[in-house]
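A short write-up of the structure that comes next.
Only one protein chain is missing; all other protein chains are in place.
Then we have chain A:
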Amino acid sequence: MGESDDVFDEMHGFGEAVRSPYARYSSWFEGATPSALLKKSREARTFFRRTGITFNVYGDVEADERLIPFDLVPRIIGASEWALLVRGIEQRVRAINAFLYDIYHRQEIIRAGRLPEHLIRENDAFLPKMIGFDPPGGIYTHIVGIDLVRTGPNEFFVLEDNARTPSGVSYMLENRETMLKMFPELFAQVPVQRVSGYPMALRRSLERSAPQSSADRPTVAVLTPGIHNSAYFEHAFLADQMGVELVEGHDLRVVDGRVAMRTTQGYEPIDVLYRRVDDDFLDPLNFRPDSMLGVAGIFDVYRAGGITIANAPGTGISDDKAIYSYMPEIVEFYTGQAPLLKNVPTWRCAEPDALAYVLEHLEELVVKEVHGSGGYGMLVGPAASKREIAAFRRKLTAKPANYIAQPTLALSTVPILTKAGLSPRHVDLRPFVLVSPDGVDVTPGGLTRVAMKKGSLVVNSSQGGGTKDTWVLKEG
């Protein structure tokens, strides 16, 4: 049933037999009528259109707001495989926080010769104003969405760490909501862990990260760039689900040494700001003076210990793809342990030997921009035409330091429902991780993105990818 013998299918492994996490789902599916399921699939579309989860696709003027395809066959993860993943994620997230602290303090990892200085020196996301500052609770990345892919029963690779501003958690919640509405009986048969606790867990985690001087019940708010931002829906959704205010820069000002929001009862100080505004635009007094989206003076209040900014400014440095290639060293340096999650082998094209190899093997490799995201500006060698490869070769030769290359992984597949029945499609997985002084909390679930086109390895929603509900089973 898998796409080919080389590709691991989450439902059928490398063979035909159904894997145990899918056993109950599979027997339910056997009993379902294909035409009824297709009808449900159309209902799901209507449901999403009504709730309004849409995603602005950059460069697509026609489809200003477009629906992300949803497939109703869930991605199912067994309890024991999930436990393994969680341990790996916790280790990685702790290492990232230790790394960020170090980079903004003594830079021991550079002094020890384990990370080349130029990776920090030439990194635009490195924020000198953060140097020497201890963020409240010592936490830089309160919210992380690590992108993972799977190639075998126990083979998980981290693709990206997304420690800056991971989005997509609203899809995790809405996808589950939709599945619960459409298939209530299914959830009675399969013991699926809940994800609906995420918004309250997020709120609690943010509250626990408040500055020490805060009141017993810290005030949390979500800062959005506004309605024109592609993730505005998610900002509004999360604020609503957490029961906190959604604010924009012009709602905030400095009052009594704090950052405060305008309310009907006057200005109310904010203890923790979950900001979805980029570093550059956060504070016109301290960063880009032309920013209309930020709050003048918020960085001064932050350095004085008067507010928690989540995620901390300057965390983007750990999202850099050249830094990514050093993650195994980073994990080992700060935890003293071998990394539990694998890194994809990465050629840094800045290095002449690596570049020579990459240029010779373009048709087998995935080449990405060091600072890119969203699947833009990348080359998927095996799927590219000769012309595309030739064009990319010119770009790469002109600015090699701008690129890294990775082997094309045989991403696992999960079947999607098509008119002809189930058909496997490649997927990735973005679990959502919360970090507070209490510890690391990984929500049992996540966002499974699926390449809707047969054989395609690009799952990004900006490139036509869809989503699936992600089930983590209870023990036993």
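One rule holds for everything that comes next: a contact is a pair of C-beta atoms (placed from the backbone, for glycine too) under 8 Å apart; a residue touches a chain by one contact, two chains touch by 3 or more; residues count from 1.
As a convention for this text, contacts and distances are computed from a predicted model.
Trainee: The chain that is not shown, which UniProt protein name from "Anti-sigma factor RsiW", "Predicted Zn-dependent peptidase", "Transglutaminase family protein" or "(2Fe-2S)-binding protein" does it carry?
Mentor: "Transglutaminase family protein"
Trainee: Using the touch definition from the top, which of A:K39, A:R87 or A:H105 touches the missing chain?
Mentor: Spelled out, the listed residue whose C-beta touches the missing chain is A:H105.
Trainee: Would you indicate which residue among A:G306, A:P415 or A:P444 is in contact with the undisplayed chain?
Mentor: Per the contact definition at the top, the residue touching the missing chain is A:G306.
Trainee: Among A:A23, A:L180 or A:L285, which residue is in touch with the absent chain?
Mentor: Checking each option in A:A23, A:L180 or A:L285, the one touching the absent chain turns out to be A:L285.
Trainee: Which residue, A:P128, A:G336 or A:P352, contacts the hidden chain when the whole complex is considered?
Mentor: Answering carefully, the residue with contact to the hidden chain is A:P128.
Trainee: Which of A:R94, A:R253 or A:K453 sits in contact with the chain that's absent?
Mentor: The one listed residue touching the chain not shown is A:R253.
Trainee: Extract the touching residues of chain A with respect to the undisplayed chain.
Mentor: Touch with the absent chain occurs at residues 104-107, 117, 121, 128-133, 253-254, 256-257, 284-285, 289, 296-297, 300-301, 303-306.
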